[in-house]
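I am attaching a structure below and will ask some questions about it afterwards.
Omission of a single protein chain aside, the complex is shown with its protein chains in their original locations.
First chain written, first letter: the chains are A and B, and each begins at residue 1.
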Amino acid sequence: MFGFGLIKGLLITFKNLILPSRLFTVHQYPDRKVGPIELARYHQDWQNTSFIQFVINNPIKTIKSLIGLISIQDRYPQHSRFRGQEFGWYENRCTGCASCAKYCPLGIIKIETSRSGVDLDEGQKYKVDVFDIDMGRCMFCGLCVEACPYDALFMGSGFEESKYFRQELNIDINNLKNNDTKPSNWFRPQLESKNYDPRRNGALEWDQVGRHQKPTDTDQANKWSKR
Amino acid sequence: MAFKTEPVTINLGPQHPSTHGVFRLKVTFDGEQIVDAEPVIGYMHRGTEKLAEERSYVQIVTLTDRLDWVSSMTNNLAYVRTVEKLANIDVPIRARYLRVLCSELQRIASHLIATGFLMQELGTFGGTPLMYCFREREKILDMFEMLCGARITLSYMRPGGLVQDAPPEFWERLKIFQKEMPGYVDELESLISDNEVVLARTKNVGILSDRVAVDSSVTGPMLRASGVRWDLRKADPYEVYNSLHFEIPIGSVGDTFDRYFVRINEIRESIKIINQVVEQIPTGPIRTEIPYFFKPPIGNAYTSVEAPKGELGFYLVSDGGISPYRCHIRSPSFINLTVLKDLLVGSTMADLIVVFGSIDIVMGEVDR
Partner (left out) sequence: MNINNFQNIINSLIPGLPTWLVFITSAILISFIVINAVVITGALTVWLERRLLARIQSRLGPNRWGPFGLFTPVADLIKMIGKEDTVPATADKKIFNLAPIVLLVPVLLVFAVIPMSNNSFLGQLNIGILFIVGVTGFNTLAVFMAAWSSRNKYALFGAMRGVAMLLSYEVPMALSIISIVLTTNFLLNIDGSNLSALSLVGIVQAQKIPFFILQPLGALIFVTAASAEMSRAPFDMIESESELGAGYHTEYSGIKFAIFQLTEFLAPVATAAIISVMFAGGIKGLSFIPGSVILVVKIFVIVLIFIWIRATWPRLRVDQIMNFAWKFLLPLSVINIFSQAIILQIFYSSDSIITINELWTIAFINWILAGISIFLLAKLFGHKGRDKNIPIPSKLANMEFTSE
C-alpha cells in the first residue's frame, strides 16, 4: 500500500540483473561474441596453448575480443532425439513398402517402385525409383519414421533449410541418396542404446543403424523359395 | 449548452498487439467506458474437426498439437484417451504416470505463459515478468525435446501409450527442475502480487460471478477463480490422478487478480504432483502395440481432461472405419471466451486488455 511492494519488485529485478545464473536464456545462433578467455578456450580445442600464450601470440585478437568484435560459432544444444530436417534414408534398407507414404498425415511422400530383378515373382524387394518428400509441407511429426518397418527412414537433425524457392524444398531420391545421413535418435532405440548423437558423431552407414541385420539376397531367396 | 457526444466504435484486432492471435473485438466506447463489445472469431479457422474425418486415428494426434499450441501435451492426452475409450485399449501403468507427468509440466508451461502475458498487457515494458516466465518455460521445453524431439508440436502420445520412454537425461534435468522451480515461482509471485500497481489494476476488475461462470459452463482457472471448486482431476480422476495428493486452489470473487492467483497456485500444486509422480513411477512397458490403421468398433465416446485452460474434451464417432466419422472438440478457450462481454461492459479501455489477457485464450483452440 505504501509502495513497499514496488520497491520489492525493484530489488527482484536487480537480483536478476546481477546474478549471472539468471543472465542468459538464449544460445546465440549462429555465432556469438566472446571475450578473450572464452576465445582462448575455443582456440585451445585445436591448438594446445595456455591462455597467456594465446594472448602473447594473438594480441590483436585479444584486444578485438575485449571490445566485443570477435564471434565464434555457437548453436543451441540439441538433444539427439530432435526431429529435424534432412531425412536420412538408406537405399540398402528400404524395401519400397511405402508404409511411410501411407502413414504420413499430409500425404507428402511419393514413392514409385519397380521390380528389382531378383526373384521378382516372389515379391521380396522392390526397387525404389521415386522417393519424393515435399519438405515445404512436412511438419516433422515423425510418423513416417515410426512407420518404417525396416529402419530405412530417419529424421535428421538439421533445421537450417530455408530456400529461395518453394520447389527447392522438394526432396527427391537423389537428394536422399547423397545426404550426409546423420540420423536422429527419434524412435530408434537401437541408436540410443549406442549413445549415438547426430551432432557429435558423424554420419552412419546403412549397416550400422538397423535393429536387425538385413537378410542378404541369397538368404532371402532361400527363405522365399522354401515357402 | 450541452455538448453532443457520440460513442466511438473501435476495432480491436485482428491485428493488435494484445489479442493473442487473430481475434477481433468490436468495442463501442463512451469516452473510456465500454458500452458494447462484440467478439468476432473465425479468422484462424483451419477446419480441424473436418480434417480429422479424413485422417486415421493415429494421424489425428498431429492435428491436436495445433489446437492449443502452448499446451499440446494435454491436447494429445485428451484425444488419445478418447480413442482408447472408443477402442478399449489398455494403457500400461508407466505410460499413465508419464502422461500425468507430462501434462503437469505442460500445465506449468501454459500457466507461466498466461501469467507472463497478463503482466505484459498490464504494461511492464517488454514484459520483464514475461521474460522470466519464458526463461523457466524454456527449461520445460528442453525436457520435452528430450522426450520426443520437438518443443511445441510434440505428438508424444499415441493411442495405447506413449511413443518412447523418457531418456535418462530427462530424469536428471527433471530433478534440477524440481529443485529450482519453487524458488522461481515464489520470486515471480513476490514480483507480481505485492506490486501495488498490479493490485490496483487487477483487483475488482472484470469480476465473473460464480453464477454466470457456471451458467455459461466456463471451466478451468477461470471457474476456480470465481470460487467454484471444480477440477476434473479430482471430479473424474483420469489416468493415475486418484493416487496423487494435491489441492485445488480457488479464488475469492473471480476478478482478474484471482485468475492470476489461481494460476500461480496451480503451478505450485503441479510441482507437488510432479514430485509424487517421480517417487511413484514404476518401470515397465510404455506402449500397448496396436496396428497403425486400426478400426475401432462402431460407437462413440467422449472424454475430457483438465487442460491448463479448462475442460478439453473430444467426442469421436466411429463408423467402424479407419478414421472417425465425426470428431468434435470441446475447447475451453472458446467457451471461456463467451463470457467476455459480461466481463467487459462497464469497464474501461485499459481494463479490456487486462481482462482479455486474464482469460488466457489461444486462437488456435478458439477457431479450431
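Simple rule for what comes next: a residue touches a chain if its C-beta (ideal position, glycine included) is under 8 Å from a C-beta of that chain, and two chains touch if they have at least 3 such contacts.
As the structure is a computational prediction, the values presented were derived from the model and not from experiment.
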{"item": "Option touching the unshown chain, where B:51, B:248, B:322 or B:345 are the choices", "value": "B:248"}
{"item": "Touch with the omitted chain, as defined above, among B:142, B:165 or B:351", "value": "B:351"}
{"item": "Contact with the hidden chain (one of B:199, B:278, B:317 or B:345)", "value": "B:199"}
{"item": "Touch with the omitted chain, as defined above, among B:93, B:131 or B:278", "value": "B:131"}
{"item": "Positions on chain A where the hidden chain makes contact", "value": "1-2, 6, 9-10, 12-14, 16-17, 22-26, 28, 33, 67-69"}
{"item": "Touching residues on chain B - with respect to the absent chain", "value": "8, 10, 16-18, 32, 119-128, 131-132, 135, 191, 193-201, 203, 210-211, 214, 226-230, 234-235, 245, 247-253, 258, 261, 348-353"}
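Please note the rule applied: only the chains that are shown with their structure count from here on.
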{"item": "Chain A residues within the chain B interface of the complex", "value": "1, 3-6, 8-9, 12-13, 16, 22, 25, 78-79, 81-83, 99, 102-103, 105, 139-143, 146-147, 155, 184-187, 189, 192"}
{"item": "Residue ranges of chain B in contact with chain A within the complex", "value": "55, 58-60, 62-63, 65, 128, 131-132, 134-135, 138, 142, 145-150, 153, 155, 163-164, 167, 169, 187, 190-191, 194-197, 199, 292-293"}
